[in-house]
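Removed: one protein chain of the complex. Kept in place: all other protein chains.
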Amino acid sequence: MMDPRLNVINKRFQNVKKIIAVSGGKGGIGKSQTAASLALCLAKHNYRTGLLDLDFCGPSTHVILGVEGIYPEEEKGIVPPKFNGISFMSITYYTGNNPSPLRGSEISNAIIEILAITRWEDLDFLIIDMPPGTGDPVLDVIRLIKRVEFLLVTTPSRVAQEVLKRELKVLNELGITVIGILENMKTKKGSQVASELLNLGVPFLGSIDF
Amino acid sequence: MMDPRLNVINKRFQNVKKIIAVSGGKGGIGKSQTAASLALCLAKHNYRTGLLDLDFCGPSTHVILGVEGIYPEEEKGIVPPKFNGISFMSITYYTGNNPSPLRGSEISNAIIEILAITRWEDLDFLIIDMPPGTGDPVLDVIRLIKRVEFLLVTTPSRVAQEVLKRELKVLNELGITVIGILENMKTKKGSQVASELLNLGVPFLGSIDF
Amino acid sequence: MHEWALAEAVVETVLKEAGKENLKEIVRVKVMVGELQQIELDVFNFAMENILQQGGGALSMEKISLEVDKCVLRCKVCGEDWYYSDSLQDLSEEDSEAIHFVPEVAHVYVRCPRCGSPDFEITSGRGVWIDYIEGEK
Partner (left out) sequence: MHEWALAEAVVETVLKEAGKENLKEIVRVKVMVGELQQIELDVFNFAMENILQQGGGALSMEKISLEVDKCVLRCKVCGEDWYYSDSLQDLSEEDSEAIHFVPEVAHVYVRCPRCGSPDFEITSGRGVWIDYIEGEK
């Protein structure tokens, strides 16, 4: 019968002002780097910031931030511990450094569980680090977190931009707010983001050198 | 009741001598580049070679190879068309450049369908380009293609190697043959692949510069 | 004629299962064909017949009955249920042919009629499967 968890997820985000999923079709383009840097930067500017790593197959933000030795508190659910001022939630609290060979439906189920039991404190920003692809995690974030906005990352590579274009098409079709596109790992002068991509009506946020 | 497709998959690989899945936990490390180059190289040396792109969310090998304007023949199933001497199979024949927002269980189902209907001709090598992660595609390839061997790609990045170590642990545990580890995108002199990884008993195949 | 590959899978599976169950005689086999894949039944029957002629053992065509399973889709976002046959009207021949080969490609070309989402489940009518095998030991 009905899955009770779906009825509390919205409540869990009640006190979170803005929710930003850092995504982009391909892997290895700097999504995790961007999500972690963005969270750090917001926290330094005294915004109350959370970071949720939803890349269950290749969680990376704990490595990038150097998170170690912290663990959530149990308090009518679980409360993400703070690291450098960021409320940080990751499946690695439960998997350690062990391999996590989960199928998509299991990842989906685990995401629902974590969204249902995690009690974020009052936050100005919650940054979500997404895995590559437009599989279960992206579909579930869209389905379950109605207010989510997407920040898309790409690189100058043609393959990466092809994949991003596909993701952007789906997001546009569903009317999801896309904050903008960030070009990462630029190697030449001037943006190499195809005009084709920018013509889809999404702000270009700038480039970061390799 | 029983899924009839599972009973013909082995038969479809009957005339394929060696099956190599190019994998590695993370995205963007050069798996597709490696898979495509390896297939091209084998074909140039007159090996009968096939290339199967199983990255349904971010198919890339058709872009890397410049495949265009070919389509499988229907002949008691589907026969992959040749491109530069390579029998090439990709879901893009059916999706075009449209986004493919598939969940894991659907990807699994589509992989089973393609494995069950594709009739490879006599091949010396079938190279499989895998998506990032150890989700449905990796689990299904292990489960359904009993003779598969893995070629693992990594980069000097610590995050990439952390993820690879996890995948390698699972493959070792299951007794899957790992041909070796290839270091891609090297930027400094000397291999930066952690001795920790190499101590897991897998041959190091060399490095490719960025 | 890609139907051949699926027909082959069905025949091999029936014979294997009958072997496992030690059936001396196969009395009746019910094969279900999901509507989503738009299998051409004539072609599918022709393929099974040919395969059986090459050695079907205890199985022959008159034992097999085919039934088409209506395809129903359910949106994971808004809960809407609808028939694939209603979506099919809006698909080009090319797109429905792509779905014929790989049914999951439906997520590329079909959208929920209520909310527009591509995130739906195929609740019935996917693929080709064996509903039951009746036999005598």
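We call the chains A, B and C, going by the order they appear; numbering starts again at 1 in every chain.
We adopt the following convention: a contact is a pair of C-beta atoms (placed from the backbone, for glycine too) under 8 Å apart; a residue touches a chain by one contact, two chains touch by 3 or more.
Being a predicted model, the structure only gives us computed values, none of them experimental.
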### Summary
Chains in view that the hidden chain touches are A, B
### Message
Can you tell me which of A:Leu54, A:Val67, A:Ile91 or A:Val170 touches the chain that was removed from the display?
### Response
A:Ile91
### Task
Quick one: say which of A:Val8, A:Cys41 or A:Ile70 touches the chain that got left out.
A:Val8
### Message
Just checking the interface: what residues of chain B touch the absent partner chain?
### Response
139, 142-143, 170, 173-174
### Task
Write the list of chain A residues that the hidden chain touches.
1-5, 7-8, 11, 74-78, 91, 93-96, 98-103, 106-107, 109-110, 113-114, 116-117, 119
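In this section, only the chains that are shown with their structure count from here on.
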### Query
Considering B-C alongside A-C, which chain pair is linked by more C-beta pairs in contact?
B-C
### Summary
Taking each chain's mean CA coordinate, chain B and chain C are separated, in whole Å, by 28
#### Entry: Multi-chain contact residues (two or more partners), chain A
139, 170
### Query
Hey, what residues on chain C touch two or more of the other chains?
118-119
